[in-house]
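Sharing a structure below in structure tokens format, with a few things to ask.
With one protein chain held back, the other chains of the complex are shown just where they sit.
Up next is chain A:
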Amino acid sequence: MTALLTAEGLHKSYASTPALAGADFTIDAGEVVAVMGPSGSGKSTLLHCLAGLVAPDAGRVRYQGRDLAGLSDAERSALRRGDFGFVFQFGRLVPELSCVENVALPLRLTGTKRKDAEARATEWLARLEVDDVRHHRPGQISGGQGQRVAVARALVGNPRVIFADEPTGALDSLNGERVMELLVQAAKESSAAVVLVTHESRVAAFSDREVVVRDGKARDMAGAV
């Protein structure tokens, strides 16, 4: 089976400080991989490199066998809009838009008509159990609801890879758990891979395996025990 996403010898420094000093691993379709490690270990840098948000200084990221560095900016942007979905610690919803408009946004950006986009967005809001707040703006809903809306937005375009950076970091245990259940369930149903950056082991327990980052070095723990 061809790996969906591959990291090969990734290195990245910021102002001569190494953030990533060697990352080699693969992620298959439908896999949920937790990226763990202490603060400042390079977890988020690794996620940004894998998602093509940041170019590594050395090494390669391959998506479906294609080197991300070989793509044009427009091709990389298209990939991030179409094939990749993103969930961050604080939903990063557009405050001026309603929840349904937020979720419909990725579809609107790829040319889907408003009515169709909002119909699909509403379906996803229902799957994430927040369709009752679809006409609310982000400022009018709770953190847990906002994060579910963010997950719906990440999934609405049927991405192949979901990048989630501390998706439950701002939530209490119960809400965090529900967001993880819904995220993983939805990803598994659509065979999407999830790259889950987290420092919480209870969140990492939703993954299939973990990659541990320490001092910029990533270690795939598959088969470690």
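Following the convention adopted for this analysis, contacts are C-beta pairs under 8 Å (C-beta built on N, C-alpha and C of every residue); 3 or more make two chains touch, one makes a residue touch a chain; residues count from 1.
In the analysis below, contacts and distances are computed from a predicted model.
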| item | value |
| --- | --- |
| "Diheme cytochrome c", "DNA-binding transcriptional regulator, PadR family", "ATP synthase epsilon chain" or "Phenylacetate-CoA oxygenase subunit PaaJ" - which is the UniProt name of the missing chain | "DNA-binding transcriptional regulator, PadR family" |
| Selected residue (touches chain absent from view) among A:His11, A:Arg60 or A:His199 | A:His199 |
| In chain A, positions touching the absent partner | 34, 36, 38, 181, 199-202, 204-208, 210, 212, 214, 219, 221, 224-225 |
